[in-house]
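One protein chain omitted, others in place.
And now, chain A:
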Amino acid sequence: MENQLIHRMKVNGDLAVLDVNSGAVHLIDQTVYDILGIFNGKNDDEVVAALKDRYSEEELREILGELHELQEEGLLFSPEFDVPETFAAEPVLKSLCLHVAHDCNLRCKYCFAGTGDFGGKRELMSGETGRKAIDFAIAGSRKRRNLEIDLFGGEPLVNFGVVQEIIRYARKREKETGKNIKLTLTTNGTLLNDENIQFLNENRVMVVLSLDGGKKMHDTMRPFPNQSGSYDAAVRGFKKIIRSRKGWNYYLRGTYTHFSTHFADEVLKMTEVGKEISMEPVVGTTEPYTLTEDDLPVLFAEYDKLAAEYLKRRRGGGEPFDFFHFNVALDNGPCVAKRLAGCGAGHEYFAITPSGEIYPCHQFVGREQYVMGTLDTGIVRQDLVKKFRNTHVMTKPECRQCWARFFCSGGCHANADLVNGDIAKPYGFGCKIQRKRLECAIVLQALLTEDMKEGTKDMRPEIDNFKFQTGKTEEKQK
């Protein structure tokens, strides 16, 4: 039985071990892997007795010596710790998600937003509400310099006039207050044109472009109201905006479902549109597209397949691409306080509806028991703020036992609430997928780091926290 302070991983034949509380990662061989299935830091004789039929005692003792050295260096079996004082009791607002349009020109089959209306009426945010939201964000961010504003929907470009108004106001207030406001817009791409692309580029707006793989899959899941596919219109817009940015400042993101479990192929098809890619599992409960336990072996094999292709291309065997969830920084990741804060929903991050209601995040919109206030009243549900702030990996029993806790930071509260009716009970199915993709990410980045140390070109991905890169005149290349 593996000790809970470590986690062993095997991805496509490469082996690694993570020291959970320090974040140290070691690439290991099969003998070390087997030893770490038994070793707890002090039971050397037990390890030798259990494995002496497979390995020589001399080799086992030599490896145990190396493992003891790692322990002394604080890189193996690092002890658990308590919530540090750096995790402040009082949160500061970091991000707002503005639902500028509860309406959409597509009818995606899995849309958590009820094809745009979030279970309510189709509604557009007014410029006045948008400006109030910017002021609310600036006030809430207090001394924090950075502030993130997401323009979201529905499809935000159906309300482009107000999008412009909000962005101009945000840039004006940014100058007046000395803040650094990062703007992101999520779009299905079908309404992108020269005019709105120019505006988004001039105003340094990151874009998240929704694409579900190749044409067949995308058209099946993301049709127009008349059921015709949206792929051609979307990709026309995506190629135009990606080209206009010389390959910088965007992500193509997709959703895979029970109908597209072989998602690795879809990701590779997406590389023909752009090289910055994210693809994630759909969340559902009983809908036909909902992923099932029976899908897991296929999904795990797909992550392995994608990992192998990702590595091959980065090692010179083709044109490299970024896969967002393989981006793990092994040496400059976030601090413990950040890892406890998790996604920030309900304490650092809020969503604003077109009518100005405040929710813990965009996924909670429409779940009325989670309305936290309005832009006129401010946040009145301080009890919810406290609850979200204190529901983290060290207070949730399942997370406390999980090796991945400092990387996933507890998963999505909205999914936990949707599936288990309790934000403190993680969405276990999602956790299984999260752990698999983290194993791939950690092993891949460990291998690329070793490649670099051995003198080959640094092919690790750039991890930039979604910062808009300005002044890039060259095409983005890896």
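Keep this in mind: a residue touches a chain if its C-beta (ideal position, glycine included) is under 8 Å from a C-beta of that chain, and two chains touch if they have at least 3 such contacts; residues count from 1.
Everything below uses one rule, namely that contacts and distances are computed from a predicted model.
Chosen from "Diguanylate cyclase", "Six-cysteine peptide SCIFF", "ABC transporter permease" or "PadR family transcriptional regulator PadR", the protein name that UniProt gives for the omitted chain reads "Six-cysteine peptide SCIFF". The omitted chain makes contact with just one of the residues A:Ile197, A:Leu299 or A:Val328: A:Val328.
Screening A:Asn3, A:Asn43 or A:Ser78 for touch with the missing chain picks out A:Ser78.
Contact with the chain not shown here comes from a single listed residue; of A:Ser230, A:Asn249, A:Thr271 or A:Gln363, that residue is A:Gln363. The chain not shown here touches chain A at positions 16, 19, 21-29, 31-32, 62-63, 66-67, 69-70, 74-75, 78, 81, 84-88, 92, 94-95, 112-113, 144-146, 148, 150, 152, 182, 184, 186, 208, 251, 253, 255, 278, 280-283, 324-325, 327-339, 341-345, 348-349, 361-363, 406-409, 411-412, 414-415, 434, 438, 441, 445-446, 449-450, 463-466.
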